[in-house]
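One protein chain omitted, others in place.
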Amino acid sequence: MIKLYDYLLSVNCYKQRLLLSILDVPYERVDIDFYPGWEHKGAEFRKINPLGHIPVIDDDGYVLWDAHAILVYLASKYDPTGSWYPVSDPRRLGEVASWMLFAEGTTNTASAARLHVSLDYDFDLEACQAGAHRLFRVLDEHLWFQEQQGQEWVASGESPTVADIALFPDVALSEDGGISRLDYPALRRWTERVQRLPGFIDMPGIFPVAKAPA
Amino acid sequence: MTITDGRQTEPAIGPADPVAVDQWYALTALDEIPVGRAVRTKLLGVPVSYCRDHDGAPLAWLTQDSLPAGAPVDARTLDAPLPTMADYGYLWTTVGEPGGALFDIPETAEPDRRILNAGTFGIFTSGPRAVENFLDMGHLPFVHPGVLGQQPFTEIVDYQVEYRSSEIYAVNCLIFQPKAAAASTSGQMVNYTFRVPHPLCALLYKSTPEDDVRLDVIGLFVHPIDDGRVRAHLFNCLLDTVNTDGQLRRFQQGVLAQDKPILENQVPRQLPLDPDAEAPTRADKTSNAYRRWLSDLGMTYGVVASTQPGL
Partner (left out) sequence: MTAPEPGSLLHPVASCADLVPRHVVKARLLGQDLAVWRADDGFINVWADRCIHRGVRLTVAANDGAELVCPYHGWRYSNRSGNCAYMPAHPSDAPPRRLRVPAFRSEERYGLIWSGGSPEAEPPRLPHLEADDTLVLRALPVNVPPDLALQGLHECSYQLGPAAGDAASISCDSAGPFAVAVTARTGSTEEIVVHFVQPVDGGRCVIRPVMRGTPAAGRRLSILRHHARQLEELRARLESSAGSRVTVRGPSTALEPLPRPSTTAASGRAPQLEVSVARKWLTAEGIAAFELAPMSGQLPSFQPGAHVDVHLPNGLVRQYSLTNGPGLTSVYRLGVKLEPDSRGGSRCMHDSVHEGDTLQLSEPHNNFPLRRDAARTVLIAGGIGVTPLLAMAQTLERQELAYELHYFAQSDDHLAFGEVLEPLSTGLVKHLGLSPDQTADEIEKITHDYGAASHLYVCGPGPMIEATRAIAGGSGWPDDAVHFEYFKNESELHDTSTFEVRLARTGRTLMVGAGISLLDSLRDAGVDMPSSCEQGVCGTCMATVLEGQLDHQDVFFNDSERAAGNQMLTCVSRAAGERIVLDL
């Protein structure tokens, strides 16, 4: 069974839990005392991941770290429909890769602001917030134009991809870092679409949405 | 680019409220303080720093330019040291002149208690909003569903609020909880007692499956960075021989992380003390008592003071 080295309040760990839940893949959680124990920085954990960060998965001896890399692996291996990581469609795959890189930016700004506010991480809060707003403007415009073309997800096509999973918590928890989504109505609609996906699970801090009308 | 963090007011430049100033505040958990290196924060808007010296003794001082964050600290060269106490696992300090000692938690003297800081989290809210949320039962089925409450069992039956030697007690607070304890197989009514011994500290007493008589004690100690931003410490004083520290922390941190976005979406951030400013019901007796108590104390920091006379 997959082992996920996990911390409840980590957005990057949550991305894995979310995808595993949507794909209905069983896994075992190994809770890391991220704070205040800083267990992931300790010598023991560095034997698993020398970079000292989570999430890490161990799938029957195959060890992989880096949140977005794990998403790619899990979708490729455990999604029989091939839609979450669309390797058979080069154009969509390119878009997915592009938005996954974009998600590194939202993680390093929006989610960094969240770590600063919540856990006193030594980041420049205003710079993180300003950076997140720059990216959110781009993403909101992209999603608005997607809607205009009848598209619901960040990459084109009928169904969501790992790019949606990679971006979702950075956006959905942005207000934890003092980043209001007042100016991003398309972003707010998209987060609710993600929340209505079958198999969706939340993490602390995400408000429930009403179910879609019948 | 406009940066807004949703503040309703500018932070106070300095403490103007003697009630808030003349209190001890928990700055941080003792075992999370770096040794010999300055950590900067604010207390009631006042820049303060802290560390532990090489003997392990906690130090706090009014922040001085010569000691930036991370700088090595020599206790003998501090310009403006602040009084400190090491109690209940936290470093307490003050920027005023507290009249008395810190409130007592007698349970902490029991040798078999597990005392730990389950976590400290920064939240964009005021101290009184954070404390009121800790005292609130009606939100448990909605904000902590499946753990501390369960819909549709949402009724808050009548309970009693008392003042005992200038502290607030709310007793016989009953709530249906699906997983009151690790060993529970079905839901049950759980009996809470709340205690407010300090304007920004509150305690919760709750029965435990490990002892028929004694109660678990869980506390919220608020460190007000300013009147719209806090660090909330989750104090645990438990009779638990089953769970690891990590498990206890995961549970408590998950609960606080569910409360955080609620607090950050309350408008205004400061707690309104005017009885008509919000719409309390019978279930809100404890918070009504808390608001009145703050009003009677003359607290003005982190609140919207009541304009009504005779309170």
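Should a chain be cited, it is by its letter among A and B, assigned in written order, with residues numbered from 1 in that chain.
One rule holds in what follows: contacts are C-beta pairs under 8 Å (C-beta built on N, C-alpha and C of every residue); 3 or more make two chains touch, one makes a residue touch a chain.
On a predicted model such as this, the values are computed, not experimentally measured, just so you know.
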item: Touching residue (missing chain; options A:K3, A:R29, A:K77 or A:R189); value: A:R189
item: Touching residues on chain B - with respect to the absent chain; value: 1-4, 8, 138-139, 141-143, 151-156, 261-262, 265-268, 272, 278-283
item: Positions on chain A where the hidden chain makes contact; value: 141, 144-145, 148-149, 181-183, 185, 188-189, 192, 207-213
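Basically, only the chains that are shown with their structure count from here on.
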item: Residues on chain B engaged by chain A in the complex (per definition of touch); value: 1, 3-6, 29, 31-32, 41, 69, 117, 119-124, 231, 245-247, 249-250, 253-255, 257-258, 260-261, 264-265
item: Residues of chain A touching chain B in the complex; value: 8-9, 31, 33, 35-37, 39, 116-120, 122, 126, 129-130, 133-134, 175-176, 178, 180, 203-207
